[in-house]
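Let me begin by presenting the structure, written as structure tokens, before commenting on it.
With one protein chain withheld, the remaining protein chains of the complex are depicted in position.
What follows is subunit A.
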Amino acid sequence: MASANKDTGLEYLVNQLISVITNDGRNIVGMLKGYDQATNLIIDESHERVYSTTTGVEQHVLGLYIIRGDNIAVVGELDDEMESTLDLTAIKAHPLKPIQHGA
């Protein structure tokens, strides 16, 4: 099956900072090192951003991570400029809900 004429893969994100939202609602930020057709990801120097309504965003260091594609909802390209103006300690929000299939 031929792919669309536009680039559909994640190749352009390799060695870039990405933000991953997982099916259980977690947000993991790190450097994309590799991926495959099933959206399995290898992320280096990663950390989790834990959202809460009481304190600001807490960052937990994870290091080198492999995330199975099954468990991935969104892969976002982090914009450096917007990222630098962001004050994570001031952001208060509920954690994202988990993905609910057929609910």
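The working rule: a contact is a pair of C-beta atoms (placed from the backbone, for glycine too) under 8 Å apart; a residue touches a chain by one contact, two chains touch by 3 or more; residues count from 1.
We adopt the following convention: contacts and distances are computed from a predicted model.
The complex appears with one chain absent; UniProt names that chain "Sm-like protein LSM2" among the candidates "CMP/dCMP-type deaminase domain-containing protein", "Sm-like protein LSM2", "3-methyl-2-oxobutanoate dehydrogenase (2-methylpropanoyl-transferring)" or "Glycogen [starch] synthase". The chain that is not drawn here is touched, among residues A:14, A:31, A:62 or A:75, by A:75. In the full complex, subunit A contacts the hidden chain through residues 1, 3-4, 6-10, 13, 19, 21, 23, 25, 27, 39, 49, 51, 69-70, 72-79, 82-83, 86, 91, 93-94, 96-101, 103.
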